[in-house]
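The structure's right below; bear with me while I get my questions together.
The complex appears here minus one protein chain, its other protein chains still in place.
The letters A, B and C name the chains in turn, as written, and every chain counts its residues from 1.
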Amino acid sequence: MEDGKLSLDLLMGLSIFLFTFIFVANFLPGVFADVRNEINLANQAYRISTLLVEDPGYSSSWYNITEDRCRTEEFRPGLAVYDLETGVKYNNLSVEKIQAFARLLNNTTCIERVRFYLGLNLSTLGGQVFRFNVSLKNLAGDLVTYNRSVLLNHGDKIPVTQVVRFERIVYLDKWADNCNVTIEGQNVAIADRCVAKLEVSVWI
Amino acid sequence: MDLKGQTFTLEGVAASLLILIATYTIFQSTVVMSPSWSEFNNIQLKQLGYDILRVIDNPEAVNSSLRGMIGNLSCGDGNYYAPAEFSQNLSALLNALPAYGRVELIWFNGSSIETAVLFNFSKNPTPNAVRVSRLVAASNDNCLPNAKIVEVRLTLWR
Amino acid sequence: MEVNEKGQMILLFAAAVVVIILSISYVYAQNVIAGIESSRTMLAFPKEEIRNLCELASSSSTSTDEVVRQVRILCAKNGWVCNYNYPYRVEFKNLEVEYDAQDCRR
Partner (left out) sequence: MPRIVEDEKGVSLLIEYLILMGVMSVFVVVMSLQLHETLTESQVSRVMENQFADVASQVSAIYTDYILLMPSEGQIVTRISMLPEIGNRQYNLKMDLYENVGYVHLSSGSIESYMGLGYKKFLRTGGVIEIRPGGEVLSSKAESKDQPKVVYKKEEACPFVPKIRVSFDPSSVEFNNFTNMTVSFENEITEPVIWRIDFWNGSSLSDVSYGGVYRTQIQITDITGCTQKPSSSNDYLCTVTAKAWIHNRVSCNSSVNNTLLVSTTPKLSNPYLVYEKWIEPNLVRRGEPFEVHLKLEGRGFVVEGLANLSVVHVIDVSGSMIWPTIFKDYKKTVTPNVISRTITLNEKGNLEIYAYTTDSLPSWYNSTLCKCSNKCPVGYDSSLIKLYVNGTEASTVYQDGSAIGKRYTNKNAPNGDYTIEVVAAAPEQINITLKVVFKGKEILNETVPYSNYVVESFTLPGGVNYKFLAIYNITNLPSLSYTQWNSSWNRIEYYTVDGQPRYWEYTSRLCGSSAFSQGTLNVWLILPDGSKDFLMKGSGSAWYQARNNYGINGIYADVFIVDPRVGEYRFVIVPISKNPVTFQATALIKRIDAAKLAGITFNSMLGEKDFVGLTNFTTDAQRIAVNSSPLRFMTTDKSFVNNLINQMRAELATDHADGLYYGSRVFPVWNEGGNNCTDCIKDTRPLLIMLTDGEPTICNSNNDPNKYYGCFADCSNCTGGSWCEPCKNQALCIANYLKNFKINDFNVSICTIGFSTDISGQGQQFLRQLASLRPDNNEPCYFFATTSDELVNAYKTIFNAFQIAAKNISVQEAVNVSIISPFDFIDARVVSSKGSPVSITVESRNESTVIRLNMSSIQKDEVVELILKLKAKDEAPTGEYDVNIDSESYIEYTVLDYRGQESGRITLPIISDKDKVRIVTGDQPEIIIR
């Protein structure tokens, strides 16, 4: 009689152990390696910002592409000024190109083309689709305006989730409204240039 | 007899706890902010550094170019003073980042490598500072003797 | 005697699990280091230095033997091997990167 009980006892002990373990095992994954998107994001942010700041884009007249032609043309945006003689002027952004870029990002079809040609969308192969947003701010941190209209603050809408941002310091080839800075009270331009900050944000 | 049963149960519980704790101690402890993040901040900072060197080096301007800065560098009792205009530009940029910066001029005086620190940019960097530098073909015979090439080194940290 | 046996059994299993977990911790370690390499590359690639040399090589006045010599010395200090001559011939070597251009202009 008592002996019978005993075995039940053991049974209980074992099952407790078993269930605890299975429980642990099941929630382990959360504890273990989680997916680290920031690696990709960081790289993409770096890559896009570099392409924008140090490359004139393709073709030489990509910034003439209108919203209706962005679907048919092959192009890659790049904001750097390009001089036929001396080549690319690094960190020197063309206002004209910036405006074109903004225009394309505003258009729902074009933004997808841009995304594709920038290499941010390989979903057809099975890769991730990256969302991005580009903005141009002056050193004080407010958006740069040209003829009182914001030059560049376009792309996908920035969410609350993990976002990686990469900044570049650039200067424009035309004089924007608010690219001067105030040093000791007076309002000057750094190195006689319209210096600004290009921010590229990338997320999933 | 009864005791025996008890022990069985206890062992079960003990074992499971053991596992639980083992797992936690191993993993919870190591799940820290991933290192690539701090690295990434350095990348960001370094890139900004290069950008700064590029932006403040405006060949059309005199004192707003590295060449001009070196050319018009003045020096006395171990201190090196960059032209005011240059210092202004640089500090304006640094404030905007925001970041601290140290500027060194490095050149070869014919026998050994020498280093000069700009007066207003001589703070000592923290360990995780980044360095960017640019070689400028310029000379300044009374401050940087025999220099034909000067390495302008900008150290940044936050 | 049976009694002891049963107790050990359970402990035995526990041990087994711990072993497995430890083995995974190694995998996990790999996970932790992920991202270091890429960021190091982004940090270490001497793009700007090479452009710098190319600019110097673009003019014969900054390509005189003395200038090149001083450049070499300054490079060596940073652990690089630099060489260039007019027009647009540039060589750069460091641990990761070997750059050798007959015409460095992009």
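Criterion: contacts are C-beta pairs under 8 Å (C-beta built on N, C-alpha and C of every residue); 3 or more make two chains touch, one makes a residue touch a chain.
If you're wondering where the values come from, they're calculated on a predicted model, not measured in any experiment.
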item	value
Which displayed chains the unshown chain touches	A, C
For chain C, residues in touch with the removed chain	6, 9, 13, 16-17, 20-21, 23-24, 27-28, 30-31, 34-39, 41-42, 45, 47, 50-51, 60, 87-90, 96-106
Interface residues of chain A (partner: the chain not displayed)	1, 3-4, 6-7, 10-11, 14-15, 18, 22, 25-26, 28-29, 32-37, 39-40, 42-44, 46-47, 50-51, 54-60, 74-76, 82, 84-88, 116-122, 124-128
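Following the convention adopted for this analysis, only the chains that are shown with their structure count from here on.
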item	value
Geometric centre distance via CA averages, chain C-chain A, whole Å	24
Gap in Å, rounded to a whole number, between the CA centres of chain C and chain B	17
Sites on chain B at which at least two other chains make contact	4, 8, 11-12, 15, 19, 23, 27, 34, 36, 40, 43
Residue numbers of chain C (touch at least two other chains)	6, 10, 13, 17, 28, 34-35, 38-39, 42
Contact footprint of chain A on chain B as seen in their complex	1, 4-6, 8-13, 15-17, 19-20, 23-24, 27-28, 31, 34, 36-37, 40, 43-44, 47-48, 51-52, 54-58, 60-61, 64-65, 88-89, 91-93, 95-96
List of chain A residues in touch with chain C within their complex	10, 13-14, 17, 21, 32-33, 36, 38-39, 42-43, 46, 87-88, 90
Chain B to chain C touching residues, read off their complex	4, 7-8, 11-12, 15, 18-19, 22-23, 26-27, 30, 34-36, 39-40, 42-43, 46, 50, 106-108, 113, 130, 132-135, 137, 147-149, 151
